[in-house]
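As you look at this complex, bear in mind that one protein chain is not there, while each of the others sits in place.
The letters A, B and C name the chains in turn, as written, and every chain counts its residues from 1.
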């Protein structure tokens, strides 16, 4: 797989001998990339400068074939860091969606961890499998088709991430599946979902959650003309982050 | 080590048999925590509810003994994700400062990666060593005293993070030390430093960088009274993120 | 009245012959200000530089004796401009609170307009009267004690501003009191109040409202060290702004 940057746009392509990649800035022969050092400069048939790299995990995230809304690097980076998801962690995810978040989780738990990801729509799970394979992360992921609100057999997860519309229905299942001390993060588009989730959470053994929005402000930096970008992403979603406390009743 | 949350405040303490931890909400006996399950609830001598956890890497970050300004989870999470710093990566950092960023990098490259961190003030490097040991991450870190702008002998880093006042002086050293395709991120408080860095970067083999600020908006969520927090952190710093391109001149 | 700026802090004082104004940066004799040109520089008894001005309306706003939360220049400026409140306009306000918003409205409708302001707590109305007199704006304001949700006798207002906790209860009264084409703005701290207000508004003759937050980011500008302020006001309230449409049923 190669990340190709043409002017300001990035593409991820699967390199094949003899193949040609066409863009509206001209085409590139895969053979001009295969075997070359990373970061090599080349030119399209229309003489536009181009660079080829191995894709980073954030590149895969932004180039996923989507069936649902995207998860943004700004939100994912914050979640992964706040939850401490690193090598060896056992992570539960629901729902899988396009598998973008799944890929990122798999990348961070490698080489010894595991991501178990539930999705109730089989066709989404199938599409996610393709995306995850494309990033060569399939060995770290177990994709399951099912509705976690009905309970799941797995236990002792270090972390859990919920990215589905009614997470309040899953809190019982999550409580059982998560280790005591484990981290839970929930991604939600509307403030109503946030309120409903946080209020329901009071009935379960969790610390008072942190609720945040992560905003990214891009800058256009030029000698003597530096200013923020005119356009900005105003909203992606809210993050609810907490840890499971020890539950004496042994739920 | 234990993270103790009393009301809304978090403390990291080194557990010792028979020791007592005093706060303005009353004291806690370490023996009440030792051997207990993670997330256990206890009460201070003044009957305030308290929970004890293993500290997460983000807890260590916010509780470091500081000699310099802090690096915030919002900035760190974004950097780590955008640069793809995970298990096995070889990372260069300068300067070490309090070692907070060093700890986070070590945590993400474990168990097989390595962080090489330069600091020109020996007393800072020493303080950082203490902080890193406290988090049991010392085996993943090589602390060096020196000024990287004068060149360093190490080569082939996957990633480099600069958190020092005049990064433009280090770009030559970084170019040599970083792999082709490797990621570079720079943390800078003022917009003048950003402009100077970005302009100077044009002379070196790097992609046009992404320049961003990460802003966190916290919410106070209550049934029928949900609103953003009245206070907000308005600024920590700017992030400049790029990748090294292949340099035909072989610098 | 004079606005006195000592170092970075502003005070509004009523000038009196022979009086002395004490601060923790030293004292100033009123006689050193009386009769002097506007913007005159003087020094406190502790030799701190000081400037004296006539207060602007925004100075009065920030120096009001408060009985309620403050209305911020950022929110007020946006409201006044979006509603087109200028000389001659007839404005309805509820509730009066500390009278800060009332003062600003009076200032903008002068010399020929009128502000009619309702407040159901008589002691608040009394305190507001003092604040408004201090700014010499009492001739433009009619303060009334009462609950507008029960209906008011006045009609044909150009604009209406609601700054009270349950504005949805006042929409019927406002609809009757406002001219067709007139502007309505509502200031609300929580997102729940916003949703409830906007949903209820659908039952009344108003355009789909604009709902916004106004955020101010302050900058610390210094040669070669320019950056945003570290602290920021994260939230004051939401603004709901609309116009009354012609109601054929003649409510």
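By our rule, a contact is a pair of C-beta atoms (placed from the backbone, for glycine too) under 8 Å apart; a residue touches a chain by one contact, two chains touch by 3 or more.
This structure is a prediction, so every number in the text was calculated from the model and none was measured.
Peer 1: May I ask which residue of C:64, C:104, C:132 or C:152 touches the chain that does not appear here?
Peer 2: C:104
Peer 1: Just the residue numbers, please: which parts of chain C touch the chain that's not shown?
Peer 2: 5, 8, 36-41, 51, 53-54, 56-58, 73-74, 76-84, 86-88, 104, 107-108, 110-111, 179-181, 183, 191, 194-195, 198-199, 205, 207-223, 226, 238, 243-246, 248
Peer 1: Determine and list the chain A residues touching the chain excluded from the picture.
Peer 2: 189-192, 213, 217-218, 224-236
Note that in this section only the chains that are shown with their structure count from here on.
Peer 1: Can you grab the rotation angle between chain B and chain C? Superpose on CA, round to the nearest 5°.
Peer 2: So the copies are related by a turn of 180 degrees.
Peer 1: More than half overlap in residue numbers between the two sides of the chain A-chain B interface, or less? Answer same or different.
Peer 2: same
Peer 1: Between chain B and chain C, what is the separation of their C-alpha centroids in Å?
Peer 2: Inter-chain centre distance comes to 43 Å.
Peer 1: Using CA atom averages as chain centres, what separation in Å is found between chain A and chain B?
Peer 2: Centre separation, chain A to chain B: 21 Å.
Peer 1: For chain C, what residues touch not just one other chain but two or more?
Peer 2: 191-192
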